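A single protein chain has been omitted; all remaining protein chains appear in their positions.
Here is subunit A:
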Amino acid sequence: MHVVIGGAHNGKREYVREILAGEQVEWIEAGACSRLPQSLSGRVVLAGIESYLSANHENEETAMEDVFRFVQAADREKLTIIVTDIGRGIVPADPHERWLRDVCGRLNQRLFREAGRITRIWYGLAQELK
């Protein structure tokens, strides 16, 4: 599993599109999903997980289960997950947004532990973290 992380509008998707150019890719924009697909094959990219979790979950445990059910369903060798770092700003006034930041932070920690490769994107420049 390859995790690509970075702030908003930093060029994460462009980077992934570039490294996977020419490959057949199932690209999932989770922000547009009401549930994550469970039948997956080949090269898979998952992006927009933050807006998916925000729109579909209120409980951390079920949110984590949902994401990791998806990870299990995919071929880890061929899975890329793009995550947006949302944990470095002012504490949001909205409780659901605070919840989301916490869940995404813990989700990222777990994804990082399980990933074979981690890349941080800083305005299009890639840094290999693992």
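Note that a residue touches a chain if its C-beta (ideal position, glycine included) is under 8 Å from a C-beta of that chain, and two chains touch if they have at least 3 such contacts; residues count from 1.
Methods note: contacts and distances are computed from a predicted model.
For the omitted chain of this complex, the UniProt record lists the protein as "Adenosylcobinamide kinase", which is one of "Adenosylcobinamide kinase", "Peptidoglycan O-acetyltransferase", "Succinate--CoA ligase [ADP-forming] subunit alpha" or "ABC transporter ATP-binding protein". Contact with the undisplayed chain is limited, among A:28, A:100 or A:118, to A:100.
Although one chain is not displayed, subunit A still touches it through residues 7-11, 50, 85-90, 92, 97, 100-101, 122-125, 127.
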